[in-house]
Structures are given as C-alpha cells and as structure tokens.
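A single protein chain has been removed from this complex, and every other one stays in its place.
For clarity, chains are labelled A and B in written order, and residue numbers in each chain start from 1.
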Amino acid sequence: MTAPIKPAEGYAFAYLDEQTKRMIRRAILKAVAIPGHQVPFAARDMPMPYGWGTGGIQVTAAILGPADVLKVIDQGADDTTNAVSIRAFFQKTAGVAVTTRTSEATVVQTRHRIPEKPLVAGQTLVYQVPIPEPLRFLEPRETETRVMHALADYGLMHVKLYEDIATHGHIAKTYAYPVKVEGRYVMDPSPIPKFDNPKMHMSPALQLFGAGREKRIYALPPFTRVASLDFEDHPFERTRFEAPCALCGATDAYLDEVVIDDRGGRMFVCSDTDHCETRRQEGHRGALLGDIPEEARS
Amino acid sequence: MALTSAAFAATIAPGFHDPVFQSQATFRAVLEALAEPGGERAVDGIATAPAPLSPVAAAVIATLADFETTVWRDAALLTPEIEAWLAFHTGAPAVLDPAHAAFALVSASPDCPDFAEFALGTDVDPSTSTTLILRVDGFGEGRGFRLAGPGIDGTREVTIAGAPADLAERLTANRALFPRGIDLILAGPTSVMGLPRTTHIEEIR
Partner (left out) sequence: MYVSVKGGEKAIRAAHRLLAHRRRGDRAVPEVAADQIREQLTLAVDRVMNEGSLYDRDLAALAIKQARGDLIEAAFLVRAYRTTLPRFGCSTPLDTAAMSVDRRISATYKDLPGGQILGPTFDYTHRLIDFALMADSETPLPEREREPGPAAASAMPRVTDLLGDEGLIEAEPAAADGAEPGDLTRAPLRVPAARDLRLQQLARGDEGFLLALGYSTQRGYGSTHPFAGEIRIGEVEVEFEVPELGFVVPLGSVALSECQMINQFAGSAEIEPTFTRGYGLAFGQVERKVMAMALVDRALRTEELGGEATHPAQDQEFVLSHADNVQATGFVEHLKLPHYVDFQAELALVRQLRREHTAARAARDAQSDDVYEEAAQ
C-alpha cells in the first residue's frame, strides 16, 4: 500500500467540483435504489478520453474520501498502462492511499474483470462501462430500448440467445454476458468475461457501474440476486480452463493466454496479477516455476 | 434600505465548516444506508441548523441538494430561518407541491403526506422520484420491523422510534409500485437508516 499524499494544488479534491459530485452522487443513490436500472447523469468531459474509463472515474471521484484506499485494475492487472494512469490521476488529484492488494482496498475501479479474491462487506467495486445498454446491439435506438426496460419486455434478448443455441448448440457470448437483476432488469455487466458473472450474485460488496460517454450510472447493492440469462435446458456455464496457471498453479482463476514463441507455443497465467502474486507468496508454484518448495510442503 | 450580502449572510446560521469532506462523509453514510437497508450509519450533523430542522437531516440535504434540485418541506419546517438557511447553503428552489419535489424534508411524522403524493417517477424514468428525508426519534427502540430485499442477506430486524404509525403499510404500498416509488432516508439524532423502494417490510412485535 502507498500512503496518502498531499493532493496537487489547483485542483478540487478528486478533480470534480462539488456541484458535479452532488449530481453524480444523486444518480448513484437512485441507481442503488433501483438495482440494474440505468440512471441518466450529466457526465462531464474528463481529462481522459471517452472509452478509457471516464464513467468509472467520475463514479470513483464522487465517492472517494481521504480515508479510502484505492486499487485500479485493467484486464485484472494493476500494472497495465491505463490502470497505472487512472491510479496516478487519483493520487495526484485526491492524494488517496493506493494499493494493488484486493484485500487492502476500500474502492476498486476495474475494467473488464472482477478480482478473484471474493470482495467483502464495506468494499466498493466501480466498473468502467463502454455500452451500458444490454439491448443495444439488438435494437440501436435508445427510444425503443428505454420502453423495453420500462415494460420488462426482454423477448428480443431471449430470441437472440435462442438463435445462438439453434445455430451453435450453445449461447455464443463469452463476455458482457447479460444478467437479470432481482428478477426485473436485464443489465450489462460491462465486458467482464462470463467467468466472472457468478461473482456478482449476492456479493457482500457494493457494485457501481459508470458509463461516461453514454451518460449512465447503475448499481448492484450488496446481497442482490444476479442471474446470468439462460434456458432451463441450456443452463449458464462458467468458462473453464484446461490447464492451471503456469506461475501459481491456480485452477479456479481466469487465465490469460500468453504466446511464448512463434512455433505455436503458449502458456496460461492468471489475469488477476494480485491473486497470482499472493498465491506465489503463499508458496504455490505453477509448472513454469517448478515444484512446490520444501518450506511450503506440509 | 437594501441589505449588503455580507450582512445578509451574517444572519444565516453556518452550514458545513468543511463542505468538501463533510459532504463526502455524509454521502458515503447515506450511500451505505440505502445500499444496506436497515443498517444504521453515523452522520456528523450540522448542529447550527435552525430548529426544527434536525442536524442530521440538515447534513443530508446540504450534501445532496443544490440549484438543480427542488425541496419540499412539511408545515413545521416552513419557517423563514429554514427557508433562508436552505437557500443560502444549497440554492435549491423550494416547492409546495410534493409531486414536484426531488427531495422532501419531513420533521413531524403526522404531517407526512401519503407517499403516493410525492413524485414517484415513471416506468421509463423511475429515478425521477422523490427522496424523502424523514426525521425520527432514534433507532434501537420503538416499533420493530423485519426487512428483506436487495442489500440484506436474508432478513434484518430493526427498531425505529418516532416514525409514522403506518410506516409498514406505506412502504408496502410503495414497494408494489416498483420500479416506481419514493426512497426513504430516516434521519435519527446521530445517524441515518435507508429504506429504498426495493425493501420488503413487515411490522413485528
């Protein structure tokens, strides 16, 4: 963990002015009161490009306080350039403590993953969302999709999923896999792999979703029922990996495929860098690092 | 003779002494309260707020309201001091019709209109409903309720003193409107409790 520092001069705390924070905070409260419903908000132009996390950044900026410890990940990793850049932004403008350890963080901002370590009560996960509308690629018009949500008319989505089954024998959607929240709203979980979908269900942590370009905020309070869409005879299946992580030996984590040569050689390693490092510190060893060392054997 | 702005400001009681951090802390308390209904969250109230506006309710409204939101008040809160205090510290326009209120401040539960008289939002835009800030005498005593719904692992039992006698019936009727409906923030002497529209409530004895 890196301790809090003095924020940069000339900026409001966490960059946003108080009026903007109030506007975002009001949207967050309504989002929490209507789980899965996309609340419109007047997203501001931020000093990062649209599509690079402006929604998540605005949500984080609106909730962050001096006592928070912030973790930022992209693709599960703390050291990807966009994660580094966003973390540095909040260090500079809010001076907050930052960490790479999931267990130390009070606020985790993420792009495309949910950490492997189960989140606990008191933690908040902030998702960066590119396209908040789960029906967008079935019906491009906002005027239409808004009414579908109002009427809970999700026939179109079920038709699409059913067509997949008819064509491929299974639902051909591997990320941004739609979910139904508390039996009411169909929600886009952001482009997390469907491997992560079950982690949203009844999580003790608060989950907030921010879409800056599309100007929407939505939320899952803790202990909210989140079901991935499926059919009785074709139940939702979590992605499984054939090999364990080559570094830490994890068999229950989402793995990145790493090409290691130009002859088709590849290996699989944890996408969650903190999870992988923690496991290795605990003595777990994958195939690439050799057998379990003596001192870790029981 | 016109009052100078400085002289005018001097007649108004202070609000937050550190608006940025106090409103952030209050917001997080309210956020957690609404995210975990029935949980009590401590709020550092604004002791200088003009009575009968409670310090905790004052902190909540100062945190959330501004020139972009409307505020409705019950009869007991329609004093010139409170009017001036809200205008100065929030800039929020006052409304007399509860159906036009983004926020409603209720200090005396017998004066609380039927929840359906407030803005309930629409099926397309359910987020345009009123957030009610209702002053209560406290938690941990008074009437008992069992809560269930999002934010609650199973069920949670709470006690609330000084809420409207028919709170459970009111909230059950409100729950039936989902996704429309009001959201309730109970302001106790030192803390808040949230009862959003998703919460199922029954009175227990």
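By our rule, a contact is a pair of C-beta atoms (placed from the backbone, for glycine too) under 8 Å apart; a residue touches a chain by one contact, two chains touch by 3 or more.
Here the structure is a predicted model, which is why all the values come from computation and not from measurement.
A.B. asks: Quick one: which of A:213, A:234 or A:285 touches the chain that's been left out?
C.D. replies: A:213
A.B. asks: When the complex is taken as a whole, what residues of subunit A touch the one chain not shown?
C.D. replies: 11-12, 15-17, 19-20, 40-52, 54, 74-76, 79-85, 88, 111-113, 130, 141-143, 168-169, 172, 174-176, 191-195, 213, 215, 239, 246-247, 254-258, 260, 267, 269, 271, 273, 288
Here, only the chains that are shown with their structure count from here on.
A.B. asks: For subunit A and subunit B, what's the span in angstrom between their mean Cα positions?
C.D. replies: So the centroids are 31 Å from each other.
A.B. asks: Mind pulling up the subunit B residues that touch subunit A in the complex?
C.D. replies: Counting only subunit B, the residues touching subunit A are 19-21, 23-25, 27-28, 30-32, 34-36, 63-66, 68-69, 102, 122-127, 129, 131, 150-153, 178-179, 183, 196-198.
A.B. asks: In their shared complex, at which residues does subunit A touch subunit B?
C.D. replies: It comes out as residues 12-13, 18-19, 21-23, 25-35, 37, 39-40, 62-66, 146-147, 149-151, 182, 184-185, 202, 204, 206, 219-225.
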